[in-house]
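A protein chain is absent from this complex, but the other protein chains hold their places.
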Amino acid sequence: MTRLFLALPFVTVVILIILGLGAMLFKKNLIKILLGLSLMESAVNLLLVVIGYRQDSVAPIFTNVPSGEMAMPTVQALTLTSIVIGVATSAMMLSFAMVLYKRYGTVNVLEIRKLKH
Amino acid sequence: MQTFLISHLPALLVALPLLCGFLMPVIGRAGPRVRNGWVLLGGALTAITGLLLAIQVLRFGPVTYVFGAAHTTQTLAENPAAAFPIRIMFEIDALGALMIINTTLATLAVIIYSVAAEAKQSGLDMFYALFYLLIAGVYGMVATGDLFNFFVFLEITSLAGAALVAYRIDRGVAVEAGLKYALLSTLAALAVLTAIGILFGQYNALNIAALASRLQFTPLDKVALCLLIVPLAMKCGAVPMHFWTPDVYTTAPSSVTAFLVISSQASLYGLFRVLFSLYGAMLSWATFGWFLIILGVLSAFIGVTMAIPQKDVKRLMAYHAVSQTGYMLLAVGVGLAVLGNASALAKFGRAAIAGGLFHIINYASCKGLLFLTAGAIFLRTGTRNLNRLGALGHAMPVTMVLFMIAALAIAGIPPFNGFASKLMIYQSVFHFSPLLAIVAMIVSILTLASFVKVFQALFMGPRRPEFANVREVPRPMLIGMSVLAAYIVIAGIFPQFFVTRMIAPAVNALLDRAGYIATILGGI
Partner (left out) sequence: MALFQTLKTAAGVWNPLLWLIALAVAIGIGLYIRSRGRADSRQGPAREPFISGNPEPENAGAHIPATNLYWGFTEALKGWYQKLLPIHTGVLTDYVAWFLGVMALTFIIALAG
């Protein structure tokens, strides 16, 4: 039962990644594709946080700390960095989508293809 | 003071472009002259830092730099308490030095060029701020010894690159290219981040050397390997993941395109670093060697055949960029395929890797120069369509000569540098498999053929009335292009000098996985 409980976050990560990839592959609306990408970003961030956990360790928070070994907070730092980068890329790509809608009049990726061959 | 600066060169390498970039919007308020002065000053200081650091590495061996440590050269061996090597470290060996020289050459040329080429455009403060962010990202990628740090610089490069590609909206076409680049780069970076997570989860380390020393090559490591090499191969434009390359290289401003070539090469560096330094002989070298070889041959052949029917001069050059990247993948792939076979490695494997690495810097200078000449022509004529251009040799003779040098060099015509590196690639690949060498030569012939077409279309023919007002481009642009042309000619006439001083140490650094680990972790 505990093993199943421990595996649950990884299962969530896999489900989120598959959902994100599905959105990126099969949706033609640019906004939905970007949503899929954001979903994958969240999945990878979740994966990082989950990976930081070591069995029988306590959270690396120094107030009211219980006895036992602390987990390394490295991955939390990585996740923060990755979230910041994710915000920057999402903002940039959404603004690209806005400009494209203004110039091309569509957000359908099948019609955003002036560059080909 | 002097030794202080020397000891902090690795930090300055990234800090200087960042400082230069972030102060740009402030300094730009003082007017265009001051801003241009700041741009040139920043470029010069960055170039000096890069060259000094590269010379230091090539003369005195690898340089490590630990951020935030009491003394910055502290390795993990001197600090046994660091059971978790999570400090950000730069580790620059001879291969990193080669990439730094490559980046420095391009920075110098592109900065001098863009000051004149972009002078009439608007929004230049932010343009140069992003440009220096891009430069800092590329330097960071090739200097870092930390896998997560590599991811951060990869993202900085992608972000700044995509923003620069889309900077001049150009009726939306540039934004389309920027979006494609940004989305694929983000997806690639996510895969890299997942791989970093998998590796950290198993080995509690992010430092490449520390990871390499602990690696067990479990099935999870194989998953991480795939999640690292495929995105990096995509970022350097290997067929069949090259589709973004022509779109992006065509629409970006030419000075940016010339530097995006360098950022692709930084991804190529990352690919080689992962394969050789992180995994090394542990991986099934024959399989992954052939993986690189197949990617390389596909890139070389499909790239060049797609280039021939192109009508847009920059799109044609972009497909050549794909094709030339194929040579490097092919040559280094041959080296990787015989990695565990000492006699074959000594007989031709080393020479193949040397050819591939020499081609990196040769190709970057040629392709950079070609994109810059295309930008010069676009600046004066306002079109990139080969069918509408012509007869520019009368009005732009210097640009024509520079274009000729670059085109002949990239097609592998002696005495330019492209011939030397391609000769090394042909002969070493021939030992491995004659068929591959023949394909490489055919690709080279087709390259020459398509550049004959471009040359004829751009410069030949009688004068045209529509181009009566076309003049030679401003002198700073010519100086910027001449920097690259000078390297092409000098490296073409004295190839052995560059091979012994620069390339051979880089090959040793790439093959010496134990040495890379020992630089950080102490003797083995």
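Order of writing sets the labels: A and B. Residues in every chain begin at 1.
By our rule, contacts are C-beta pairs under 8 Å (C-beta built on N, C-alpha and C of every residue); 3 or more make two chains touch, one makes a residue touch a chain.
Not measured: the values here are computed from a predicted model.
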Options B:Thr287, B:Asn341 or B:Ser433, residue touching the unrepresented chain: B:Thr287
Selected residue (touches chain absent from view) among B:Ile293, B:Ala352, B:Leu370 or B:Met396: B:Ala352
Touch criterion as defined above, residue of B:Val66, B:Met89, B:Val175 or B:Ala191 at the omitted chain: B:Ala191
Chain not shown, touching residues in chain B: 179-180, 183-184, 187-188, 191, 219, 222-223, 225-227, 229-231, 233-234, 240-241, 243-244, 246-247, 284, 287, 291, 302, 305-306, 308-309, 311, 347-348, 351-352, 355, 386-387, 390-391, 414-415, 419-420, 423-424, 427-428, 430-431, 449-450, 453-454, 456-457, 460-464, 492-497, 499-501
Footprint left on chain A by the chain that the document does not show: 21, 24-28, 30, 33, 109-110, 112-117
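As a convention for this text, only the chains that are shown with their structure count from here on.
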Interfacial residue positions of chain A with respect to chain B in the complex: 24, 30, 33-34, 37, 40-41, 44, 47-48, 51, 72, 74-75, 78, 81-82, 85, 88-89, 92-93, 96-97, 99-100, 102-104, 112-115, 117
Touching residues (chain side chain B, partner chain A) in the complex: 84, 86, 148, 152, 155, 158-159, 162-163, 166, 169, 171-173, 175-180, 182-183, 186-187, 189-190, 193-194, 196-198, 200-201, 204, 206, 246-247, 250-251, 306
